[in-house]
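Just dropping this structure here.
A single protein chain has been omitted; all remaining protein chains appear in their positions.
Per-chain residue numbering starts at 1, and chain names A and B are given in the order in which the chains are listed.
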Amino acid sequence: MVRSALFAAVVAAALGLASPLYAQSTVYIPAILELSGAGAVSGTNFRDGMLMAIDEVNAKGGILGRKIKTDLLDTQSDAGISRAQLQKVLDNSPYVVLGPVFSGSVLVDMLLTQQAEIPEIVGGEAAAITQKGDPYVFRTSFGQQFSMPKIANYIRDGIKAKTVAVLWVNNDFGKGGRDNFVKEMAARNIKVVADVSTESGQVDFAADVVKLKAANADAIFVYTNEEESARFLREAKKQGITAPLIGETTLLGQKVIELAQGAAEGVHGHVGLTVDAPIPAVKDFAERFKKRFNYLCDHNGIKGYTAVYIIKYVTEKIGKFDSKLFAETLHGLTITPKDEPGVLMEVSFDKNGDLDRESFLGEVVNGQQKIVAILPKLGK
Amino acid sequence: MIRPATIVLVAAAAIAVVAPFFLKPFGIYLISMWAVLTVAAIGLNLTIGYAGQVSLAQGAFVGIGAYTVALMTQAGWPYPLAFVAAGALCFAVGWILGYPALRVQHHYLAFVTLAFTSLVFLVLRNEEWLTGGTHGINGIARPVFFGWSTGKPLDFYFFSVGTLTVLSGAMWRMLRSPWGRAFVALRENPVRALSLGVDTRRYTLMAFAIGSSLGGLAGALYAPLVQFIEPGSFALGLSFNLLLMVIVGGSGYFFGPFVGALVAVLLPEWTRIAQGYYLLIYAALVMLMMAVCPSGLLGLAARAAKALARRQLPALRAEGAGR
Partner (left out) sequence: MTSFVQLLVSGLATGAIYALIAVGFTLVWKTSQTINFAQGEFVMLPAFFVLAAMDAGAPFWLAAAIGIALSVVILGLLFKVAIVDPMLKYGVLPLVISTIALSLFLKEGAKDFYSALGQPFPALVPATDIRVLGTVVSAQSLAVLAVALVTIAALHVLLNKTRLGRAMQATAQNPTLARILGIPVQRMILLTFLINGALVAIASILVSPIYLAKFTNGETLGMAAFIAAIIGGFNEVRGAIFGGIILGVLDNLSAAYISSQYRGAFPLLILVAVILVRPHGLLGRAEERTI
């Protein structure tokens, strides 16, 4: 009988019967992130940006006098696990939840946070996230339904292309982007002459470049993750692709430029969040990040950082820790860097949780990302 | 005299019934997941532990079962029908896969089943018109039986544990039957079984097919539990995880899968305290476990019980002699 009692005790302890008590002097803001698996890079960047912001805020006394307490839960890049982890934190009554980054996990978690009426500030970019009528979800970067039209306009007006080829990574990030892109192309009467899917983590792009060359499009839209973009660019240069290569942050980032070792010359595209933006606040953030964590952060780091400051600003605005009021207030709100320097750039939220910000058109010149034009907020 | 094993069994059953009332929703979710994974592990245990065939396809069968239930219930079919369909479909697929595949030696079967799992993943991901593609299927409803909804965590837990009990009871009966004894003969010595006139191929194929259908039934429970499925959840990772459960619990032991699944579900939670290094610790612990008790935890328990019995024997003899 002793054995089974012991067994029972062990099981109970493991299942978290003993729950931690959070003191009234802290506010609980946990993060559900991809810290391992396919999304490890995105999740760890988001986490580090977030941690830096939390330390800064806590050093200045926290939010309304309460220090931020956080927990980091790993989704292992699996939506089922992210749901389980979210359930775990919801059991402990968080104020606001941060993450995940992967759109698949976001879509699953949204159902739970909506039920619990807890705001969730996510890193996902899939259009569907803000199309479900969920009043508790908020983005930290453009949804694909906003970024793709900007790129499409650039292809139509800037490049003046009549035919386009698209290369995309076959996961929910790439597929969502490709679907939105193809829709925008159809709306502008530009023909998609090649539709090439690639695998996450793919190394050999010879076959894909051969297909693109054969298609002979006026422009090629590349929508895959950073490392794959670098490998693709090298193969494209090697086989002598002449058509302009257009992309997003994942094609134009400094990291991609470095990894591509010269093959990124002449690449251009639309950049929503970038550490290379010609904005002093952003550049300063990037340097502090690099000094602390020893690597150059990507756009996910900015997402994590600004998310924490958005929480701080709204909470101070409403003057208390009310999750429901937080969500109501954030809808339709505009936060400028003058109000809260931590948001780095002016940002507006609409009633669906989408955000509107300045963005940039960039080009890679001499191994550096050069901002060629600043695109104003859509709302202006 | 009541055997200690029976005491442990009864106590465990009592805990399984009583514990959830003391747990928060997350804890209940975890043990529901345990029940679901145990069903799949029981199926794999039949294939590996009893029929002696190494299969890495169980993850794919869980996936096929989950998608069957998700698609059918979302199209309006009643859940019990979808549940049975999942099991039947996986039985059929297992039979078709096993027919040519079981002709080859053990290690080759591992690779064939590995290839099968990867192929199933590709189909699930690419055929968007059928499966929803890489975005998966969201908002899967929890079943309702005669007015009793399994929507709440506690209700679903009892539904899944109930299903587990029924299925393991059926498995128990099957293994005690002449059929089941033939399975064990297969594992011990396939050549001798052959020489005794046992149609080894038939039995092995049956074991593989039944094991696969159990995987499908586990999938039928997984879909309404998580309420979201995507191709990535059913790839090689799950197959490896299930294999781990069977081996760590003790392959060939009836309760091996139960113990193995418990370890697999709880261990990541315990090591999560180490914040970020937990997968590393998980892997190291499994390797250590393999070095210390490769016949699994139940194998270790059996050895310990035997050693205990041997020590008690002289005392019993003395007792008997003293009368």
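Basically, contacts are C-beta pairs under 8 Å (C-beta built on N, C-alpha and C of every residue); 3 or more make two chains touch, one makes a residue touch a chain.
Given the structure is predicted, the values throughout are model-derived calculations rather than measurements.
Peer 1: So which of B:Ala14, B:Leu81, B:Ala115 or B:Leu196 would be touching the chain we can't see?
Peer 2: B:Ala115
Peer 1: Given the contact definition stated above, which residue among A:Gly61, A:Gly201, A:Pro278 or A:Gly332 touches the chain not shown here?
Peer 2: Only one listed residue reaches the unshown chain, and that is A:Gly201.
Peer 1: Identify the residues of chain B touching the omitted chain, counting contacts across the whole complex.
Peer 2: Interface with the chain not displayed, on the chain B side: 48, 54, 100-101, 103-108, 110-112, 114-116, 118-119, 122, 126, 191, 240, 243-244, 247-248, 251, 276-277, 279-280, 282-284, 286-287, 290-291, 294-295.
Peer 1: Residue by residue, what part of chain A touches the chain that was omitted?
Peer 2: Touch set of chain A with respect to the missing chain: 36, 38, 40-41, 44, 170, 196-199, 201, 203-204, 206-208, 210-211, 213-214, 227, 230-231, 234, 237-240, 255, 258-259, 261, 295.
Throughout what follows, only the chains that are shown with their structure count from here on.
Peer 1: Touching residues of chain A toward chain B in the complex: what are they?
Peer 2: Listed in rising order, the residues are 1, 3-5, 7-8, 11-12, 14-17, 19, 35-36, 38, 72, 74, 76-80, 83-84, 87-88, 90-91, 104, 107-108, 111, 126, 128, 170-172, 175-176.
Peer 1: If we count contacts the way the header does, which residues on chain B are in touch with chain A in the complex?
Peer 2: Those residues of chain B that touch chain A are 7-8, 11-12, 15, 19, 22-27, 29-31, 33, 125-126, 133-136, 138-139, 226-230, 232-233, 262, 266, 269-270, 272, 275-276, 278-279.
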